[in-house]
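The complex is shown incomplete by one protein chain, all other protein chains being positioned as in the whole.
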Amino acid sequence: MLAKIYITLKKDVLDPQGSVIANSLKSLGFNNIEDVRQGKFIEVKLNTENKETANKQLNEMCEKLLANLVIEDYKVEID
Amino acid sequence: MLAKIYITLKKDVLDPQGSVIANSLKSLGFNNIEDVRQGKFIEVKLNTENKETANKQLNEMCEKLLANLVIEDYKVEID
Amino acid sequence: MKSHVIVFPGSNCDRDVAVAIKNISGHQPQMVWHKESSINQSDLIVVPGGFSYGDYLRCGAMASTSPIMQDVVKKAKEGVPVLGICNGFQILIESGLLDGALMRNSSLSFICRDILIKPKNQSSVFTKKTQVAKMPIAHNEGNFFVTSEQLKKIQDNDQIAFQYCDENGNVSEHSNPNGSLENIAGILNENKNVLGMMPHPERAAELAHGCEDGKTIFESILN
Partner (left out) sequence: MTNHNWQFQTERSLVENHGLKLDEFEKIVEGLGREPNLTELGIFSAMWNEHCSYKSSKFWLKKLPTSGDRVVQGPGENAGVIDIDDGDVAVFKMESHNHPSFLEPYQGAATGVGGILRDVFTMGARPVANLNALRFGEPNHPKTKHLLSGVVSGIGGYGNCIGVPTVGGEVNFHPSYNGNILVNAMTVGIAKKDKIFYSAAAGIGNPVVYVGSKTGRDGIHGATMASAEFDEDSEDKKPTVQVGDPFTEKLLLEACLELMKEEAIIAIQDMGAAGLTSSSIEMASKGDVGLEIDLSKVPMRAQNMSAYELMLSESQERMLMVLDPSKEEMARDIFKKWDLEFEVIGKVTDTKRLILMMNDKEEASIPINILVEDAPEYQRDYIVEEPSPIKEYKSEDFDQNNILKDLNTMIMHPDLSSRKWIWEQYDHMVMADTVVRPGSDAAVVRVHGTNKGLAMSTDCSPVYCKHNPYEGGKHAVVETWRNIIASGALPIAITDCMNFGNPEKPEIMGQFVECIRGMGDACSKLNYPVVSGNVSLYNETNGEGIYPTPAIGGVGLIKDLSNVKTLSLKNEGNLLCVVGKSNNHLGNSKYMTIVHNKEDGGTPEIDLDEELKNGHFVLELINKQLVESSHDVGEGGILIAVAEMCIAGNLGITIDEDKEFSHRFYFGEDQSRYLLEIRPENFDQLKQLSESNNVVFEKLGVVDQAIIKINNLNEIKVSELRNNFESGVGNI
């Protein structure tokens, strides 16, 4: 089973990467950029067919390791 | 308009970060991990309502800056 | 002899490389701000180390789109020697002057220490004077990667400038600090007038550095 995890910075947390990327894009001529935020996208292949346990496990992985809950939010998606 | 961009390593490019994460997860007791790949997730807020031009622009951004086509693939999604 | 050092907002080895060039050649290189759009006639353009735009997104990616890099690419194609060190190497790759990609070190951590390299190509304007040489590396993303077709191409065309090695010049996994394919520490373009390398010759360029092996690269290109 393939799961997708999206990790994004919390709303009010400074995203230095995002703002530098936004500036670069603007200087490349993409003038209608309003904001850019950079996060992580993690694909996890799990050896299980049970969506429910998988979902529980994936959330646990995020809490324990993948996301830094001090500054990040996460979202889990299972195909 | 909010667009989402997923940047992933090409299939046959080694992902050292992914394998370290996989090992850490296994050592935390998640034994059914088969594989982990880490990529980037970029959210772009665009000042436009035209999906078509937006889509074209976003693909251009990826080609020109956001993705390194030697090692990465990208995917654009518009809400 | 006229040389130029490109300065990005996050460059931090620009001064170091200028000092090395001055000490070795007697000439003061001209510093060129990234927002400028062209460089005068030049005998050597150096893209120095640092964190050009914070190294956000991907090292060197944003620098490669800056106005000055368009001119560096143009000059390089006209045959002007261009040397990219560390972040400079990353920028040259991102701007398409060199093949491949520089990925995160296999240890996943920043590495700052002395390593040894030896030239594979021994005839280019940059590499012809260097033997097995000691100099520092200091980077997070120096893990060189190319596809197997590209590798074959750069091998066949003698574009591998330097490889990580041991005291005796042996190239082995043991002497590879960052996971680079074929222990590659530096590569040349097809015409051999563009060199990108991860190690810092400017940090091994005078007695106070404890080692002067890096001088040979500058001597080779500056004289």
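Labels A, B and C are assigned to the chains in the order they are written; within every chain, residues are numbered from 1.
Convention: a contact is a pair of C-beta atoms (placed from the backbone, for glycine too) under 8 Å apart; a residue touches a chain by one contact, two chains touch by 3 or more.
Being a predicted model, the structure only gives us computed values, none of them experimental.
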{"item": "Missing chain: touched chains present in the view", "value": "A, C"}
{"item": "Residues of subunit A (touch criterion as defined above) contacting the omitted chain", "value": "10, 12-16, 20, 23, 68-71"}
{"item": "Positions on subunit C where the hidden chain makes contact", "value": "9-10, 12-13, 15-16, 19-20, 49-51, 53-56, 109-113, 136, 138, 140, 200, 202-203, 205, 208-210"}
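Here, only the chains that are shown with their structure count from here on.
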{"item": "Contact-richer chain pair (by C-beta pairs counted) among B-C and A-C", "value": "B-C"}
{"item": "Centroid distance [mean C-alpha coordinates] between subunit C and subunit B, Å", "value": "28"}
{"item": "Centroid distance [mean C-alpha coordinates] between subunit C and subunit A, Å", "value": "33"}
{"item": "Contacts with 2+ other chains: residues of subunit B", "value": "40, 64-66"}
{"item": "Multi-chain contact sites of subunit C, meaning residues that touch two or more partners", "value": "57, 62, 65"}
{"item": "In the complex with subunit C, residue positions of subunit A that touch it", "value": "16-17, 20-21, 24, 27-28, 38"}
{"item": "In the complex with subunit B, residue positions of subunit C that touch it", "value": "57-58, 61-62, 65, 94, 99-101, 103-106, 108, 143, 145-147, 179"}
{"item": "Of subunit B, residues touching subunit A in the complex", "value": "6-8, 18, 21, 24-25, 28, 30, 32-48, 57, 60-61, 64-66"}
